[in-house]
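Remarks on the structure that follows.
Omission of a single protein chain aside, the complex is shown with its protein chains in their original locations.
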Amino acid sequence: MLHTVNKSPFERNALDACLTRAVKGSAILLFEDAVYAATKDASTAQRVSNAAKDCKMYVLGPDLLARGFTVGQVLDGITVVGYDGFVDLVAEHGTVNAWL
Amino acid sequence: MPGIDEPDSESGVIKKFMFVNRKAPYGTIYALEVLEMVLISAAFEQDVHLAFVDDGVYQIKKGQDTKSIEMKSFLPTYRALEGYDVEKLYVEKESLDERGLTADDLVVPVEVIDRSAMAELINSMDVVLSG
Partner (left out) sequence: MFFYYDGVNNANKLSEPPSDDRNITKRWSELGKEHKLDLVVCIAAALRRGIKDELLAEGFRISGLGQLIESGVQCDRQIVFGD
């Protein structure tokens, strides 16, 4: 299953709702305002890094750049993808579950 | 129910649908709009599951008196779900605990499952629609 999170972890609890309910081996894509959770210095770094051990984590590059972050500021273990990568992820996984 | 197109019963495809309720009732319209989706789905003979997690558990709490806020209560609709063959209702234990609730506080029969069981259940679905 591919899980998507699009809201900032500081605005609402969708990220934690996702991380605590994604089974091992799932894929998780952070996009729109959720990209902040992919950054090294945010207070979410520890729990996102932990999640990246059990789930394949991705972050949408264009949304990172738009918000002033570079690929170098992304946590280890999170793969940066473009829109085409987003489409590939959807094609690869049978079901997509959006945490709004 | 008026206004609903007849489902294509010839296709015979039955998928596991899950509607995940995470929002509290009444403060926003979204919880009601998820419930409307659930009702419509009943006409399509799919394998419908309803999950209540986080604030979603508040939607089925007993004793809601909405007269003073002049809004329609969710409770009659939830009670009627059984009549629509929507009977697979799951509530996450941790979400209840965090809110100081138990299954006795809920207005409909539900299966209370823990977070890891909820995760596995969600993972087994074909289509997930969240609100």
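Here the chain labels run A and B in written order, and each chain numbers its own residues starting at 1.
Assume a contact is a pair of C-beta atoms (placed from the backbone, for glycine too) under 8 Å apart; a residue touches a chain by one contact, two chains touch by 3 or more.
Note that this is a predicted model, so its numbers are computed, not measured.
Participant: Looking at the full complex, which residue from B:Met37, B:Met71 or B:Ala103 touches the chain that isn't shown here?
Facilitator: Among B:Met37, B:Met71 or B:Ala103, only B:Met37 touches the chain that is not shown.
Participant: Which of B:Asn21, B:Ser95 or B:Ser130 touches the chain that is not shown?
Facilitator: B:Ser130
Participant: Even though one chain is hidden, which residues of chain B still touch it in the full complex?
Facilitator: These residues touch the chain not displayed: 3-5, 7-8, 11, 13, 15, 17, 29-30, 33, 36-37, 40-41, 43-44, 46, 127, 129-131.
Participant: Can you list where chain A touches the absent chain?
Facilitator: 4, 6, 90-91, 94-96, 98, 100
The working rule: only the chains that are shown with their structure count from here on.
Participant: If you average the CA atoms of chain A and of chain B, how far apart do the two points sit, in angstrom?
Facilitator: 26
Participant: Spell out the residues on chain A that touch chain B in their complex, using ranges where they run on.
Facilitator: Interface residues on chain A, with respect to chain B: 1, 13, 17, 20-23, 26, 94-100.
Participant: Within their complex, state which residues of chain B touch chain A.
Facilitator: Residues of chain B touching chain A: 20, 22, 53-54, 115, 118-120, 122-123, 125-128, 130-131.
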